[in-house]
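Removed: one protein chain of the complex. Kept in place: all other protein chains.
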Amino acid sequence: MSLLTLQGVGKTFGGVVAVDNASIVVEAGTIHGLIGPNGSGKSTTLNLISGIYRPTKGRVFFKGQDITDLPPHRRAAIGLGRTFQNIRLFPTMTVLENVMLGRAGHEQASIFGIAFGSRRSHQEAKDTRSRGMEALTFLGIGRHADSLPQNLPYGHRRLVEIARVIASGADVVLLDEPAAGMNTGEKQELAVTIQRMNERYRTTVILVEHDMRLLMSVSTRVSVLNFGRLIVTGGVAEVQAHPEVIRAYLGESEALA
Amino acid sequence: MMTGIYAQLLIQGLAIGAIYGLLALGFVLVINAVNILNFAQGEFLMLGAFLGVTLSTVAGLPFALVMVGVVLITGLLGIAFDFAVYRPMRHGDFATHLISTLAAAIIMRNVAQNVWGPEARSYYEPFHQKVFQLGPLLINPQHLLIFGVTLVLVGLLWVLFHRTGLGRLMRATAQDRATARLVGVRVDRIGTITFGLASAIGGLAGVLLAPLFLVDLNVGFIAALKAFVATIIGGWGSIPGALAGGLLVGLIEVFATHAFSSDYKDTAAFGVLMLFLVFRPGGMFPERIGEKA
Partner (left out) sequence: MIRFSAFAVAAAAIAACSAYFNFNSYLTSLIVFAAVHALLCLGFYVIFGLTGILSLAHAAFMAIGAYASGILSTRYGWPFPAAVVSAILIAGATGALLGIPTLRLKSHYLVLVTIAFSEVMRQLIANVDSLTGGVQGMNLTWSSRFWGIDFANPHVYLLLCLLILAGCIGALLRLRDTRIGRSLEAIRDDELAANVMGVDTTYFKILAFVVSAGIAGLAGALYAHFVVFLSPEHFTFDITILVLAMAVTGGKRSIAGVVIGAIILTFLPEVLRGLKDWYPTVYGLLLLLVLWFAPTGLVGKLHELWSARRHRQASPIPLENGLTK
């Protein structure tokens, strides 16, 4: 069942066509990889799904609803979460506070409720805190809850970002180059983490990655972009054998092996 | 004579506009070189004006020497400013720079108050109140002097930036400070020179302004705000834009004073600013300084 659909989506910046007529269907429960050479429009596509960019053409559907005109914070509220390539954690807050912010779009208590200490606001605050701790514990970094992000090693900071989206309860999580800056061992752990997250929380994952091996090993379906155009969407083996994909990666053919 | 009035106002507006333009020029130079908003820029104008008074009335120097003297003194002050205010906070964020330049402005104004006293100063008259008659127009030679000096200064700056090695280094630093440093440009020294230049221009603007109006200690603050407006209208970081913006602000102010009362002249300038920011934040000329994405 399609959870997220991009229908003929295009994005042009000035004269540059970053994404051209992309139609992608992401099924619920899958880990959907998005690959392509540099400049193929992967990041732009992710930003279009998040709502950071508005498409110049086409529509975006999420859970059957047209979200094309929905601003980013509203998309978070309906279950769309993401991480960033350059890890955007809030530097002056503790790890747990960062993770708790993942629930920002979901909490219902009004400003007045919070200000005057309504029962609902207390309950929600407790709920958010426990969700945050649970996410941190699930990823094995619970002991860092009260540390500042800058005091954590890079790999753990990445995990905090992932904990943030888990705590938010997002149904679809966009991972933007999560393995950037990691060594092989860390990447393997990351692959396992993504799969565990997918299994345990039934999170649909859209994964943009440069590391072909990592992406192909965790993805169930893959979409390939080149020059902003979608070449193919399909299973891993099908995509790897696709002639146009091979041509696009000519010179990097060993990465596909 | 309708045209007479408007031509008169036009000249007045352009003259005061040239002052704002010079001040804005100083801002833009500093913005381009070190990417900070120097709130003390207006105080260099104020100091230029007051120093001009002293040099001319107390020391009895002829006007040309007064200008030279003021330029030198305010230029040196600008260099001192770089060492005392900018360099220690080099790695701070926007707010830190802003607050430190504000603090410097407070100090400058207070020192001036203690040195010269709080009353407004009536200024010397370099041309001894002679005015020329040209058709229906009364031309104040001070206005002509302002235009002349501004043109000469702009010309000299152009030569500096486009025909000298130093100017090339300054432009390189403005366009990409990090890379300039990597290729060996002494960016700190360029910064110092830029501060000196900007403050000297501010001081010069003050000397030129003073004969037209009574100068008080607040003249720097108000003029600075209008120069800010000019900088924004002209397009952040653009030198011709700053000058054009200054002229525009001067014209708006003079015509607004004529149309409404002088109570609202500042409001008019700020009103234009807000309109620009709402409708055309890029200013009249395209924005040159890139922000971090």
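Letters are used for the chains, namely A and B, taken in the order the chains are written, and counting of residues starts over at 1 for each.
Here, contacts are C-beta pairs under 8 Å (C-beta built on N, C-alpha and C of every residue); 3 or more make two chains touch, one makes a residue touch a chain.
Since the model is a prediction, treat every value here as computed from it, not as a measurement.
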Identified contact with the non-displayed chain, of B:Leu29, B:Val85 or B:Ala256: B:Val85
Residue of B:Ala7, B:Ala80 or B:Ile107 touching the missing chain in the full complex: B:Ile107
Candidates B:Ala24, B:Ile232 or B:Ala256 - the one touching the absent chain: B:Ile232
Absent-chain contact - pick from B:Leu61, B:Ala80, B:Leu98 or B:Leu160: B:Leu98
Missing-chain contacts mapped onto subunit A: 50-52, 71-74, 76-77, 81-82, 84, 88-93, 97, 100-107, 109, 111, 114-115, 117, 121, 124-125, 128, 148, 150-151, 164, 168
Touch list for subunit B against the chain that is not drawn: 37, 84-85, 88-89, 91-96, 98-100, 102-107, 109-111, 113-114, 221, 225, 228-229, 232, 236, 263-264, 266-267, 270-271, 273-274, 277-278, 281, 291
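We adopt the following convention: only the chains that are shown with their structure count from here on.
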CA centroid of subunit A to CA centroid of subunit B, Å: 50
